[in-house]
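Following this message is one structure expressed as structure tokens.
Of the protein chains in this complex, all but one are displayed in their positions.
Up next, chain A:
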Amino acid sequence: MLNQGRCTYVPALPRRSSTIDDLKIQLETILAALFDKQIHCKSRRDTASVMAAGGGVAVGTLLLIEEDKYGLYSNLLFKYFLAEGIVCGHDLFVASAKEHPDNILKELPAPLLDDTYRKELGDEAEVVNSEDFQDSMKIAWRYQNLPKIEASPTTYTKFGHYYDLSKKMPPELCQSVKWHSFYLHEESSFEPKMKAWNMNSGYARLLQSLQRIISQEGFDGSDPQKKQRNVLRIGIQSLGSVLWGDDVCCSDPPEDPHSLTKFLYVLRGLLRKSLSACIITVPSHLIQNKAIMERVTNLSDMVVGLESFIGSERETNPLYKDYHGLVHVHQIPRLNSLICDVSDTKDLAFRLKRKLFTIETSLFADAWLLLSPNQRILGL
């Protein structure tokens, strides 16, 4: 089931960049589908106005993913983020206490760089269209005449890459970019200066390593000689788990409740002052102290929670028969503007079909139909 998934088309990063605020990295799968109105968002309502943000993970920001119970789909997103970085030519920094980063990089999905996928996608999209949109709407008759979001590939501009999960990324492609790794159990013991930080030593070492890479490689603009500025994609796996030396996932109250939040604050500072974007997966279903999760959410820019149906009663629920899990958007970044939260819906579900990884809003649409028209408009 997982082997046949492919992710959606995404724009590549332009090589020449201006300011930190102008750069955007287009992130595939869930985020592209969430925020880019052109890509695979099937809904009975007009969602063109919904997807206002326009794409991806902005440089200088942090995307936090709350892992699903078995970590399958969050791992998938993690790998897609890194794979897209390789294909776009960005530098990578991979940190983990679970798997060695070398092994993570060997497991990345292979990109499809020819045009054969387009025809396959077209066939798939046609099937999807004919199944669901032929029947006239009985309950939602008001929405019959609204423009539908087309899922045909011809409306897209030519950007981005498909990935095939059944194949691994060729090693020569992996070697084509510069990448740095941090595997906690191979790092040397911490320096005495970090003792004064009052932080878990694993996190402190990671921050030291990250800061060293950022300043040495010139991602913070400290080297005026470097004309060709590149972006650093940072991926940190399972932060907060016991393997990092933090007991926030196994005891309540934890021994040091502030380590994780301090780490996120310092990381935020590093991201804001450099050309980097970061993805972190956190096993939040294991964190018993909910106060810590609230603080973690406040300190992150974008927070997305994944809930897979594996092993739950929703797996057999007919309402969810087409889906593999739910996507909960807990927070959307507020960058350089007054407007905070403009997404129209936060109830999304994902599924891995034969060739499409789609995000859909039909669950929300069902609930929306229960409100009277006046209630919908008044927002009361």
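In this section, contacts are C-beta pairs under 8 Å (C-beta built on N, C-alpha and C of every residue); 3 or more make two chains touch, one makes a residue touch a chain; residues count from 1.
The working rule: contacts and distances are computed from a predicted model.
J.: From the list "Elongator complex protein 6", "Beta-adaptin-like protein", "JmjC domain-containing protein" or "Large ribosomal subunit protein bL19m", give the UniProt name belonging to the chain omitted from this structure.
T.: "Elongator complex protein 6"
J.: For a quick check of understanding: of A:K168, A:H258, A:H285 or A:R314, which residue touches the chain that isn't displayed?
T.: The missing chain is touched by A:H258.
J.: Which is it among A:H100, A:K273 or A:R314 that touches the chain not included here?
T.: Checking the options A:H100, A:K273 or A:R314, the one contacting the hidden chain is A:K273.
J.: Footprint of the hidden chain on chain A, which residues?
T.: 20-21, 49, 196-198, 207, 211, 258, 261-262, 265-266, 268-270, 272-273, 289-291, 294-295, 298-299, 334-346, 375, 377-380
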